[in-house]
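Let me begin by presenting the structure, written as structure tokens, before commenting on it.
A single protein chain has been omitted; all remaining protein chains appear in their positions.
Then we have chain A:
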Amino acid sequence: MSAVATQPETVRHEAVEPVATVEGFSLSLVRDGARTEVLHDVDLVIRPGEVLGLVGESGSGKSVLALSLLGLLPQASRPQSTGTVSVTGVDMVAADEATRRRVRRDALGAIFQDPMTSLNPTMRVGRQLREVTHDDDESVRLLETVGVRDATLRLRVYPHELSGGLRQRVMAAIAVAGRPRLVVADEPTTALDVTVQAQLLDLLRELRDDFGCSVLLITHDLAVADQIADRLAVMYRGELVEVGPAAQVVRAPQHDYTRSLLASRLSLGSPRDERFAAPGADAPAAVVVEGARREFGTRRRGQTVAAVDGVDLRIAAGEALAVVGESGSGKSTLLRMIAGLDRPTSGTVEVVGGGGAQMVFQDAGSSLTPWLTVGETLAERLRGRRLPRADVRARVEDALAVVGLGPEVARARPAQLSGGQRQRVALARATIVPPSVLLCDEPTSALDAALAKSVLALIRDLRARFGMTVVFVTHDLAVARLMGDRIAVMSAGRVVEVGPPDQVIDDPQHDYTRSLLAAVPELVGRTEGAA
């Protein structure tokens, strides 16, 4: 294709003509009634056949850049731009809709974070594939290429009948069906478990190798990008702060922001907190779980599934237990039973001693009542004590101070706070009257790396301050290692392995633990690919 044959051959790259070029691109959008600049003077070249990792925290503008490349900027936000974003020589911001659609069809493929919302829920997979392949045999071939087994059968199912990983594979099949020059993958693995994430990343690289297309992999996780990217681009507040070969960016970052991004990443090698000593074997128990089983009815009558399938655990007072598992392993159900929000079908779950259990939820935003102010929410836990108003206020402000928030936050409503602030408020609610057991259900999985790290540090501080027992549920082994005196690995409703972090990570006993460990993305700094 030689749509831009007249472009001067610059000395920057070899004579290879880039698939996409972003030049001096600035973009402003209208958000909440105010025009804000979301991209500032971005220069980026995507070469044929390369995997380019675009890394940045939420709100850094990386997804907007992807939408610009796809020519899908939301018109409702009234985009205004300077500079160019061209794909195969067509300006995807300035060109008319018909031209952009043609480029999307002929040269672009896209994979988004949530395949459930990007696939049409009312159409069978086969029909959605046929829209791009026009032929069922071709669809089957494609599905097999992206690693879907029993592809012929899968054509007949609806998206909701597939697992998250399979849905994302179907999206990938649709994305590469038209033999695109460039596949834009926006956080394609964020909603997936680590083992599935590893498979999907492999798949993206294979697609590059088999189809020769370029891949723009957008992610907030440096290590994920580093797994397969030839080059990395780091984005911060709408600007590209660093672009370079993956190995160079990871090993010798030039920009402060890249360095802080690398520093905030938790890995299996991060230093652990030395404050806590594992309690001795004779320590009194705080939580005792014996033969706990929780069944849920399925849609078919009389049939049940055991979310938790016979779990025995004894958590000592003052101990921190990290429960690790993938989605559907039963870890959240176990936590809810300890909290008393759910009851075991058989067996017992007991919180020993007074003080009770308090819980911090995964999505702090929805765990706070939206129309109550933070102060009102926190004061609810003090209601039983009939304190005078001034005392309540003082205790609320103290609790906020403990989690690193100022007294003015008491007057704010949850919608006015950032994700990190909300999670701090949730922690303040749990600890305003210190509980004997603090339950955490993936409290940091929705937060950016730096924020997550500070919230994890806060939870450890609270534990040290109040001497609470902590049960911390997570899908991330690195987080579990940091937070737990012991790690319990759950799979299919059972605890398959329990032990101190070093033992579980250095010498895993169970196959499942091993596969979980193997799938954890670690920064390696690969050298540039064969391109």
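Note that contacts are C-beta pairs under 8 Å (C-beta built on N, C-alpha and C of every residue); 3 or more make two chains touch, one makes a residue touch a chain; residues count from 1.
Operating definition for what follows: contacts and distances are computed from a predicted model.
Peer 1: Quick one: the chain not pictured, UniProt calls it what, "Monovalent cation/H(+) antiporter subunit G", "Pyruvate dehydrogenase E1 component subunit alpha", "NADH-quinone oxidoreductase subunit J" or "Peptide/nickel transport system permease protein"?
Peer 2: Missing chain, per its UniProt entry: "Peptide/nickel transport system permease protein".
Peer 1: Just to verify: which one of A:K62, A:R100, A:R424 or A:R460 makes contact with the chain not shown?
Peer 2: Among A:K62, A:R100, A:R424 or A:R460, only A:R424 touches the chain that is not shown.
Peer 1: With the missing chain put back, one of A:E380, A:D398 or A:D502 would touch it. Which one?
Peer 2: Only one listed residue reaches the unshown chain, and that is A:E380.
Peer 1: Using the document's definition of touch, tell me which of A:G83, A:G147, A:G404 or A:P434 contacts the absent chain.
Peer 2: A:G404
Peer 1: Which residue numbers on chain A touch the omitted chain?
Peer 2: 30, 32-33, 339-341, 357-359, 361, 363, 366-372, 380-381, 383-384, 404-406, 408-409, 411-413, 416-418, 420-421, 424, 426, 429, 451, 454, 457
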